[in-house]
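On to subunit A.
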Amino acid sequence: MILRALLQIGVLLLLPPLLLGVVNRVKAIAAGRKGPPLLQLYFDLAKLLRKGAVYSRTTTWVFRAGPAVGLAAIATAGTMLPVAGQPAIVSFSGDFVLFAYLLALARFATALAALDTGSSFEGMGAAREVSFASMAEPTLFLVLVVMARATGSLSLSGMLGPALAPAWRAAAPALLLSAIALFVVALAENSRIPVDDPNTHLELTMIHEVMILDHSGPDLAFILYGASLKFFLFGALLVRLVADVGATGFWSAEGAFVLELLAFSVLVGVVESFMARLRLTRVPQMLVGASILSVFALVLLLR
Partner candidate 1 sequence: MGAWTDMAFILVVVLDLFLLASSRLGAAIRAVALQGALLSLLALLLTSSGHDLGHMLAVAGGAFFIKAFLIPWLMFRAIREMAIRREMEPLVGYVPSLILGGLGVVLSFALSRGLPLPTNEMHPFLVPTALATVWTGLLLVVSRRKAVTQVLGFLVLENGVFIFGLLLTDFMPVMVEAGVLLDLLAAVFVMGIVMFQINREFASLDTDALSSLKD
Partner candidate 2 sequence: MVLFVILVPLVLGALAFSWPDNRTRPGLLVAGAGLHLLGILSLWIHPEGPVMNGYLFLDAAGKVVVTTSSVLFLASAVYAQGYLRSRDDRDNRVFVGGLLVLLGAMTTVGMAQHLGVLWVAIEITTLATAPLIYFNHNARSLEAAWKYLLVSSLGIALALLGTFFLALSGAGPDGPRSLLLADLIRAGPALSHPWVRAAFVFLLVGYGTKMGLAPLHSWKPDAYGEAPGLLGALLAGGITNFAFLSVVRVYQVTNAAGEGAFARDALLGLGLLSMALAAVFMAGQRDFKRMLAYSSVEHMGILAVALGLSGAAVTGAFYHVLNNGLAKGVLFLAAGNIHRAYGSKRIDDVRGAARRLPISGPLFLAGFLAVTGTPPFSPFWSEFMILNAAIGMGRYWVAGLFLLFLAVIFIGMGATVLHVVQGSDVGAPSRPGFRDGWLTAGPPLLLLLAVLALGIWLPGPLLSLFQAAARLATGAT
Partner candidate 3 sequence: MTALLALLAAVVATASGLPGLLFRRRPTLAQRLSAGALCLAAAIGFGAALPVLAGSPPSVLHHAWGQPFASLSIRLDPLSAIFLVPILAIPALGAVYGLAYWPQAQLGARAIRLQLWYGVVAGSMALVCLADNALLFLFAWEVMALGGFFLVRSDGDRTDAQKASWVYLVAAHVGTFAIFAFFAAVGSARGSFDFAAWAGLRSTGAAAGWLALLALVGFGLKAGLVPLHFWLPGAHAAAPSHVSAVMSGVLLKTGVYGLFRTAGFFEAPPASWGIVLMALGAASGVLGVALALAQHDLKRLLAYHSVENIGIITMGLGLALLGRARGAPGLVLLGFAGAALHVVNHALFKSLLFLGAGSVQHATGTRNLEKLGGLARAMPWTAGLFLVGAAAISGLPPLNGFVSEWFVALGALRALELPLLDRASFAVLVAPVLALVGALAAACFVKVQGTVFLGNPRSADAARAHESPRAMLLPMALLAAACVGIGLLPSLVVGPLSRGAAAWSGMPLAELRPDALGALDSAAWIARVALLLLALVGAVLLWRRRQRTAPDPVSETWGCGYAYPTARMAYTGSSFAQILTSGFRWVLFPRVRFAPPRGFFPSSSRFSTEPREAVLDLALLPAVRDYISATSRVRHLIAGRLHVQALLVLATLIAMLAWRLLWW
């Protein structure tokens, strides 16, 4: 039992950077390039953690606390996510509300840190981040509500647990719709194309990247690692929802889970390489569309 918990934590803490590496590699291949090694992000993190940081005269302790709080919040959220068949470390009725609000806390901290620099670019990025997030938040909730309705459970572990398979038999269309909505939210929350371009170089078009312009050294490492962790969380949520191969054994379930996550990263990479970034003014429409989709899914279940 202890071992399994440790293993779960291990997967939770170690796997995420790899996923982003996979995404980038897929994009590179699609673009006909060789691309960076799969473990590039690990190298970056290691390097950054060893470096010192440069701070602007404008900034206060808020700027320094931001990345730490962000990372801690995301990691804490992670403890509620059932990694494989078994329930998560933390699981109680209504925990998904805490899950969502912890992610919000991370956003709050990063955005404040961005505003602390007093730079117009970072202000811009923070504005876009919180605005789009507040449009994505209801969708996430709606999806979770749909799952709660379908599985009759009010905790993430329950929603994504064994009750899911029968739920798919009962209410496949609703769950499918909400899965699509969740995918859109995942792209938006992790600032991927088509919402945001993680490796653009024009500040005016950035969202997440421009927020963290001024962070350097370990702070930047925290932020990057937190981002990958968040990506992992959404990915896990999604794959548990759609691809719950009823694997029973612990190891097999674990393995299947990791494979599904890699597949999710590949999918994201494909989307990124074959879609263009939307104009910023179009992003709200997409997010609202997603939430309408999930409302429809909920109505299908309630009617």
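Selection rule: all candidates are chains of the complex that A comes from, given by their letters.
What we mean here is this: a residue touches a chain if its C-beta (ideal position, glycine included) is under 8 Å from a C-beta of that chain, and two chains touch if they have at least 3 such contacts; residues count from 1.
What you see is a predicted model; the values in this text were computed from it and never measured.
J.: For subunit A in this complex, identify the touching candidate from 1, 2 or 3.
T.: Among 1, 2 or 3, only candidate 3 touches subunit A here.
J.: Report the residues of subunit A in contact with candidate 3 in the complex, numbered from low to high.
T.: For subunit A paired with candidate 3, touching residues are 49, 52-60, 62, 64-65, 68-69, 71-73, 75-76, 79-80, 90, 92-95, 97-98, 100-102, 104-105, 107-108, 111-112, 115-124, 126-128, 130-135, 137-142, 145, 148-149, 152, 154, 203, 213-214, 218, 222, 284, 291, 295, 298, 302-303.
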